[in-house]
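One protein chain omitted, others in place.
Read from first to last, the chains carry the letters A, B and C; within each, the first residue is number 1.
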């Protein structure tokens, strides 16, 4: 993040804080002209700083963001926003009162692929959505302070939240914990009005890395494969059409199977774009697409997922 | 099937029955020396026939199989075995009484890939199993008399039933029906003892054809991709090992990432092998691996899936 | 071929000939109503037969085709047409005199992929052609009576001959013989006017099966991958444009990198289409696209390739 922010016109990175002394020393070497401190409160309370980026373990987000906001600083905070909806709501209220910006690091929203998917959905290229099916698996870094849901799901839930305007109505989640007592495999189903269904596979114990999203609409369907170098988004002119004639006793089903095309995607360094956008939101007083409220919506989904996991996969009404 | 059975030593295919006259005429052209009839009861009651193969809509399996068994014929029947566990149990009992064989067409059990997976699990190459994750999606033939579960899930459930010795303890399923009132997308989670979890994605509305299975064990993990021409099974020497030392406060987690290998698979025409095996089971009085009881286990799972779908994804204890 | 021809309206397959008795017996089982003979001359001289399909080793094509033509029969003959241009020319002349059709089995011309490529080139979608690069490699059946050039190159040369209107001006070929004294690996370069270059890699000793063709034009470029199930043809809106302004001293080069699309290809059984086309060419007196002259052009290229191989890769002017 330091590297990203230093490159932006009008931004002056003043200080980097890390509790790990080794990391701080390495940072000093890379940025000999930036101040280093291992006491984050120094930064959060400083009167010479307008904005902070909080890239720390989830459990510390709330305390740090609150201190920053109370001290008049705009806040960029890693995903997931907070560990509870209550915390997120408190921070949002505080930021509003102080007229400060909160931006939650939903980085994927700034990739060429997600932007293209947003455009395809908003311009009705896909038509009425049928399903949204996401897979994010690999041999993951089993963590001690978070399960696979807190680690991986925020990516896909924030993308879903961005792409789908409808409000989800309910969800259910299943999972198991093989390695250290925290779930390392989980499956989530989210129900929307009009029978739109979303599904998420997240797994820290997969031998292969898979990052795909299938989105099916009644006009077109798409596949996003984030593991290939080119043609990450493929749009299929495929579908099923039902002719519902009054006079016929049975439905007539037609299959459509046409061309596929892979649109050229904007080639951007997403984190860089996001950093620039954070600065622009502050200087031009723009409400970010990934503001505290977006962060809150994702945290609410995460809370419901955890609740469902704890109650053996019960449906949680949202 | 006619072509498969005619090729087997000692088998004499006597008669083919089809209620569709066009199909029967085409069959007559291909097999000018085999008798054709549109009345299946003629076959099922004939005293000149030792065994029948029932390749008909699911709803007819029970009646036809019962008539065949009552008339002293061994029965080969397409999957899924029956539409209810009660029917399956009645047929099994009848076959036992009459000392006749029932074989359910779980064709995949006879592929080189499934045989290799069975071998890898049985010889403990994978180690203790963590998960079993199956995906079978494509732009499917939406059917009027069956949903995607009855159509696609029997394949994967019969493979799971064959590979995993443990008895499943519970399951939950979610799904939606977009096209004609029958589910065209479904997700199934099956729980086993010892935290082994199985998961199935089945979808008739996918623009791409995916047929994969990931099986993760504590020693090795494998991926079966049935859509590639070669190297369908890949075995990864990857995993996570936990050192649980008494003296240390925290677990120590080690990642293992070694070679991958793709074993040569037996190149067989599975249906052909299955047909030969059916004849051998009859002539040598062998109890088939895909006998009525195997068919019944799959039907019981299907019944539970349907029940869960109807009760909004509730957990069904098996 | 017997199966393909029997399915065509108005065609009556009278007799199958094979010098191998086992093959003849198997054929009799599949076609109980067709006459079998191991004496091909019986067929070639019969007065009850209008057309023959010659699916035999290359060295026999000329003799059999000549006898068939002399006896008033239209001829369908496997590729390559003959072992020498002189033979091909004699057969063409004979067919013309007798007003009979010759069709050389350049099956690929009847695939959806090659038809699509022909359309893209003829409608100038690709623009001026830069190169044509073909790879056809696998662990091949090393043959005793032909090297890899006679075995594999006719496929790709006949496709090139069909797609590219220009007459090739020269060629050069390199190869080695590792297994049994016949070349099992060869590389061919063919030069056309206007700097269009064609290149062929053929290899019987490859561990993987590769069947690709890259065709680059100044407007668009395409890749044909015949080993994938879907999206065999991919068209890339990519290229390099040179602005050649009078006033500037140096050329200005622009890179274009746009969308990719994979057109839906006609799903046809090529051999079946070709068989139908053969019958239609006879009944409607059409000159086939794959007539004797097309066969002759391919044989001339093969002769030049062999000559270049024998003279250590020397350029052969065509």
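Throughout what follows, a residue touches a chain if its C-beta (ideal position, glycine included) is under 8 Å from a C-beta of that chain, and two chains touch if they have at least 3 such contacts.
Worth saying up front: this structure is predicted, and the values here are computed from it rather than measured.
Undergrad: Write out, one label after another, the shown chains that touch the chain missing from the document.
TA: A, B, C
Undergrad: Pick out which of C:177, C:228 or C:271 touches the chain that's been left out of the picture.
TA: If we include the chain that is not displayed, C:177 is the one touching it.
Undergrad: Can you say which of C:130, C:150 or C:278 touches the chain missing from this structure?
TA: Missing-chain contact among the listed residues: C:130.
Undergrad: If I consider the whole complex, including the chain that's not displayed, which of A:10, A:32 or A:193 touches that chain?
TA: Spelled out, the listed residue whose C-beta touches the missing chain is A:32.
Undergrad: Across the whole complex, list the residues on subunit B that are touched by the chain not included here.
TA: Its contact residues with the unshown chain are 230-231, 237, 257-264.
Undergrad: For review purposes, identify every residue of subunit C that touches the missing chain, sorted by number.
TA: Subunit C touches the chain not shown through residues 130-131, 133, 137, 139, 142, 144, 172, 174-180, 185, 187, 189, 191, 195-197, 199, 201, 203-208, 214, 216, 218, 221-223, 236, 238-240, 242, 250-251, 253, 255, 257, 260, 312-315.
Undergrad: May I ask you to list the residues on subunit A that touch the chain which is not drawn?
TA: 32-33, 208-209, 227, 229-230
Please note the rule applied: only the chains that are shown with their structure count from here on.
Undergrad: With over half of the numbers shared counting as same, classify the subunit A/subunit C interface as same or different.
TA: same
Undergrad: Any idea how many Å lie between the Cα centroids of subunit A and subunit B?
TA: So the centroids are 38 Å from each other.
Undergrad: Compute the distance, rounded to whole Å, between the mean C-alpha positions of subunit B and subunit C.
TA: 42
Undergrad: Rounded to a whole Å, what is the gap between the Cα centroids of subunit A and subunit C?
TA: About 52 Å separates the centre of subunit A from that of subunit C.
Undergrad: At least two other chains touched by the same residue of subunit A: list those residues.
TA: Residues 257, 260.
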